[in-house]
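Every protein chain except one is present and positioned as in the full complex.
Going in written order, the chains are labelled A and B, and every chain counts its residues from 1.
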Amino acid sequence: MNQRAHATSVLARRRIFETLISPGFYVAQTIGLVLAYFLVAGFIRAIDSSGFDYQLYPAYELIGRSLVGAFGATFVEKLFSEGPFLFTLYIAFLPVLLYLAVSSVFRFGLEKKVGALELLAYGPADSTSYFLAALIKDILMTAIYLVVLLVFLFVAGILNNLILGPSFYYSLIILFFLSIAIYAYGIFASSLTDNSASAIAVFLGLILFFIIIMMGSFTIVSGYVRNLASVFAWIIKWISPLFYWDLALRFVEVGNWGMYFIGILLLLVLSTAVLLISHLTMKARGVRS
Amino acid sequence: MIQTKNLTKRYGKFTAVDGVNLNIPAGEIYGFLGPNGAGKTSTIMMLLGIVKPTAGEIRLFDETYSSKRLDLRRRIGMVPEKHPTGMWTWMTAGEYLQMFADLFGLEDSGKRIDHLLERVGLAEVKNKKFAEFSRGMLQKLSIVRALLHDPDILFLDEPISGLDPFGVKQIRDLILEENREGRTIFISSHILSEMEKVCHRVAIIFGGKLMAEDKMKSLLTTLAKDREIHVGLEELPADLPGKVKSLDFVQDATGEEKTLVVKVPKTGDYRKALSKFLIDQNLVPLSIQEKSLSLEEAFVTITKENINMFAGIGGEK
Partner (left out) sequence: MKALRIAIPLFLLLCAGLLFADVPVREEQFIYSILAFNGKDYAGTFARKDADTIYLVADVDNFITVRKVFVYFWPITEDWKTDTSALNIPFEGTLELSGRQAEPETIGMTPYTYYNIRGEYELNWKVAKEAEADQAWQHYQDLMDAYWQSVSKYYETRALYEALLNELTTRITKMRDQGQDVTQLIDNLKKLKTPPEPQYPTEYIVPPMAVQKAFILNLPVGEYNIRFYTEDGLVMEGSERRIVAFEKRRAEAIGLEVIPGDKWTRPVESKTPASVLYIDGSTDLYLRPFYQQEYNDLFYEKMRKNDAKGNPALMKWVRIQQVPKARVEVTSPSSEARMVLEEPFYVEQVKGAALGYQIVPFDPEGKHKDREPSLQAFHIPITKDQRVVRVRVQDKDGEYLSSSERQIRIITPSRVGFISLILAVAPLVVMILVMARRSRKYTN
């Protein structure tokens, strides 16, 4: 095994251990699962003789109205066509995704600033093995959480006679790969900046920008907003992980499995490209801030 | 062991290190001195492979060195001035050292860690979180970390700053002990009195340029304009300095309480002649001590001259 791979492995094991003995990951999971519980419970309360009607339960009415207002009735219909789990998956995943991504970005910036990265470089471990270790940790924790969430929702389904539909599984898989791309962008943001605050600002700014462009081209609200977002989307889409996420889901909707897996592959390619740029940036900037 | 040739580092228009040529033989304790902003840290970072030189060459163990030469980097240990605060707070001292041992791929690392901790007196706190360590303990831990992989060269950046006298002595003893075992030690420090006690060779850098590099004694001798002999007397007659001045080897003589201070040329041993003169004056020298230029004085001499030089050429820096 070459030195970089060895250093990555050593650091990754430490990061994983650290995450498992620290409260943050468990708290984030609990927040996600509790959100999931309430969303599933609320869905059940919004069922009558003809099916799910979001207007029957206040929390869901708020959610439903907001989504209909922003994205249209078709969007809401599709979101809940198989039950509550697709929507719940995205909402419940958010706390853990944000926790892992933001904490890694914060940590990277902080360690660079206080000289921990430099210390590891005496190790010898370079910045690339450092961020690869962080990435491995984030990917593993994400996989663990997705399994936990899947088990939780499966049990909730059994207890309440709900089932996990095919859209749920497609989305679960693609979410995993989407998160890798998001973590890669976190590393990229950290490589560009000198401290945690700047890194988080750049990272969140990037992700928010991708989200706004995506949502903008999705919205029914205003033709002008949509047109403007579409122009940006045409330029930005190639570097936006959300574009490939959407692409994969569109293709799997019509049963085009080949393109679904190509969407996943493109997410991995994007992640790799972003990591490569981060590696070159770190190499040029060095480990000292 | 370490040689540099025209080592240069520029940050934009600013030249931090300008054509530095170092020659650090194996087995020595090498002191690297300079005021703040002189280029010490940049030089050290280049020697460690953390920062890439703008120009020049570094040779380590008779081989051309760059950051890619991990095989050579593995033969270096580094103790930075400050341990990163707030990092790895969940780790015990043992876990922290184990991480670095694993990074170096050391076998039997457990025994090595225990042995080194024993040496520096930290064996009892192996399972304590090192975030709770004092400054001195952290410094010792840092040294242990740097020694884990048995490096040929140990870099120390301000190893005793912030330590109490006991801690200072412990580190000094450790440095001397490591050197006796054959390790080359590279120290960068502001505490010149300590450097004077341990270093075999020193280099003084100022404004990015190497101003002086030589063995300690040679450097002090070279820079010293003259020497002083301090003679302790039971009583110091008022006219004694005047009488001593009449001696042909005496450049100047003054009295300070019960001590006669005599300035003599840099070379030559004039203690016997002086003793004889005093005895002839019916005076009994209680003590005779030769005071040569201290390292601090040498440092100030060099840097002051160069400040004047820089001020004359390019204005103040």
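The working rule: contacts are C-beta pairs under 8 Å (C-beta built on N, C-alpha and C of every residue); 3 or more make two chains touch, one makes a residue touch a chain.
Note that the coordinates shown come from a computational prediction; the quantities given were computed from them, not determined experimentally.
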Visible chains that the absent chain touches, using the contact criterion stated earlier: A, B
Selected from A:63, A:97, A:162 or A:199 as touching the chain missing from the view: A:162
From B:3, B:21, B:54 or B:92, residue that would touch the chain that is not displayed: B:92
Residue in contact with the excluded chain [from B:127, B:246, B:267 or B:282]: B:127
Hidden partner chain, touching residue among A:59, A:102 or A:148: A:148
Positions on chain B contacted by the hidden chain, ascending: 92, 127-129
Chain not shown, touching residues in chain A: 20-21, 23, 25-27, 29-30, 33-34, 36-37, 40-41, 43-44, 47-52, 71-72, 74-75, 77-78, 81-83, 148, 152, 155-156, 159-163, 165-167, 217-221, 226, 246, 253-254
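In the analysis below, only the chains that are shown with their structure count from here on.
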Euclidean distance of C-alpha centroids - chain A vs chain B, Å: 52
Of chain B, residues touching chain A in the complex: 45, 48, 50-52, 70, 73-74, 76-78, 80, 82-88, 90, 99-100, 102-105, 146
Interfacial residue positions of chain A with respect to chain B in the complex: 3, 6-7, 10-11, 13-14, 18, 21-22, 110-111, 114-116, 118-125, 286-288
